[in-house]
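Can you keep this structure in mind? I'll have questions shortly.
Here the complex is missing a single protein chain, while all its other protein chains stay put.
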Amino acid sequence: MFKKRFLTAVAVILIMTGTLYLLERLLMPKHVSAIVEGSLIEEYYKEEKGHDVIFVGDCEVYESFSPITLWEHYGITSYIRGSAQQLIWQSYYLLEETLKYEKPEVVVFNVLAMQYDQPQKEAYNRMALDGMRMSLSKFKSIRASMIEDEKFIEYLFPLLRYHSRWSELTAEDLRYMFRKGKLFHNGYYMRVDVKPVETVPRGRKLADYQFGKNAYYYLDRMVELCKESDIELVLIKVPSLYPYWYDEWEAQMEDYAQRHGLMYINFLELIEEVGIDFAQDTYDAGLHLNVTGAEKMSVYFGKVLQNTFGLEDRRNEVDLSRAWQQKADFYYRMKEDQYRELEEYGYLKSLGARPPESTAVD
Amino acid sequence: METLLEILKELHPEVDFENCDTLIDDNVLDSFDIITIIAEISSEYDVNIPAEEIVPENFNSAKALYALIKRLSDE
Partner (left out) sequence: MLFASYGFILFITVLFVVYYLIPRRHQWKLLLGASYLFYYFSGPENLLYIFFTSLSTYMVAVKIDAIQKNQALFLAANSGRLSREERKAYRALVKSQQRKWLLLCLILNFGVLAVTKYTNFTIANINSVLRTVGSGTQLSFWSLALPMGISFYTFQTMSYIIDVYRGKHPAESNFFKLALFTSFFPQLVQGPISRFDDLSKTLYNEHSFDIQNVNRGLQRIMWGFFKKVVLADRILVAVNTIIRNPDIYQGVFVFIGMLFYAYELYADFTGGIDITIGIAQVLGIKVKENFKRPYFSKSTAEYWRRWHITMGTWFKDYLFYPLSVSGPMLKFSKFSRRRFGDGLGKRIPVYVSTILVWFTTGLWHGASWNFIVWGLLNGTVIIVSLECQPLYDWFHSRFHVKHTFGFRLFQVVRTVLLMSAIRMLDCYRDVPLTFRMLGTMFTRFNVSTLTGKALMGLGLGMADYMVLLVGLVALIAVSLLQRDGSVRNKLAVKPAAVRFAVYYVLIISILVLGAYGMGYDSSQFIYNQF
């Protein structure tokens, strides 16, 4: 009798949690088309670890460097842990988490995120956090990121957040419930389309150019974390024309890097040296680089990394070469596919791009 | 008792007040009836039934109501 009751209770709990798990998988946004950025963070866990270089930051890192190019030119293995509008504490905690899996030689952080001292937008929080595996770092990152009305428990159980998607489920949600194909190249989000820069934006005047205390606090912690782990930290600002990078901001970063003995590279000053051509190398009129731009950046920056930190060329490691060959194959396949799509439609439909004749209004 | 039954009959001719003892419990009398009855009793018996005595036990049957009137006039 007792045994029977016990078994019933166990069965009930199993069925219940099983259902909830399945529902959660079903209802969470899949981010496999259009807004693929939401899938960036989770791809890391499937990777072989042991990278030489880890990039952290916002879209400016995952659109400006191609790990495949770094490998092919310099035998450097790298991974980009970035997501859309990734805030500095999100980058910090992602780095903290990454260091549990591996110990790179160099960490590269893109400083644009310094502009945000406070959490910004729930949607971006979700894209940066939902993909992380459960860990203390994730919890801390959630606590640092929540805006008003957000609930911690809704990060622990995303079903509570996404339950209302039940009425807008698509076949995609069912197909990618458990497994998604790879979408990125070691954290690099490939875009082959081109939308040239037509006007160079000018920064609108700000009331205050001082980076916030909170932003500095996490930058300090990042510096400290790297020092403790004996990792070189490099600060960079990639050559995106917008959001505008103010001289006052530049001064603060230069000053910071100098005080902490860090390497800081502002690529906006190196556009010609790198060879970026804003008529060719951007897919959205200067906000983000496309694949040609990212490859140029990688060729340039790889040399800097190699020269400065003496990173070894690992192309002679047989197993590693084989693994990276597969990555490269995927890379070129996707490139071909995207060019084909571009030819067919005139724009990258599958990635949520708009037909060229329509003007972006955001 | 006769007067009381008359008062009640006048209100609800169809009810058998001599034998029914669930006047309140079965919603035979509603609050308006009760007030009317109390007003009648006040003029016929010169007994004022206070609000605290308006409980089902006192109004469920004509007998109980009559007992209440007796008790109040004795006090």
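Note that the chains are named A and B in the order they appear, and that numbering of residues resets to 1 at the start of each chain.
In this text, a contact is a pair of C-beta atoms (placed from the backbone, for glycine too) under 8 Å apart; a residue touches a chain by one contact, two chains touch by 3 or more.
Computed from a predicted model, the values in this text were never measured in an experiment.
The missing chain, though absent from the display, is touched by one residue of A:Pro29, A:Pro104 or A:Gly302; that residue is A:Pro29.
Remark: the omitted chain is touched by one listed residue; of A:Gly38, A:Gly82 or A:Pro239 this is A:Gly38.
Contact with the chain not shown here comes from a single listed residue; of A:Met16, A:Leu136 or A:Leu174, that residue is A:Met16.
Contact residues of subunit A toward the unshown chain are 8, 12, 15-16, 19-20, 23, 27, 29, 34-35, 37-38, 84-85, 121-123, 126-127, 149-151, 153-154, 159-168, 243, 284, 287-288, 352, 360, 362.
Remark: the residues of subunit B touching the chain excluded from display are 27, 30-32, 34-36, 38-39, 42-43, 48-52, 54, 75.
Operating definition for what follows: only the chains that are shown with their structure count from here on.
Centroids of subunit A and subunit B (each the mean of its C-alpha atoms) stand 83 Å apart.
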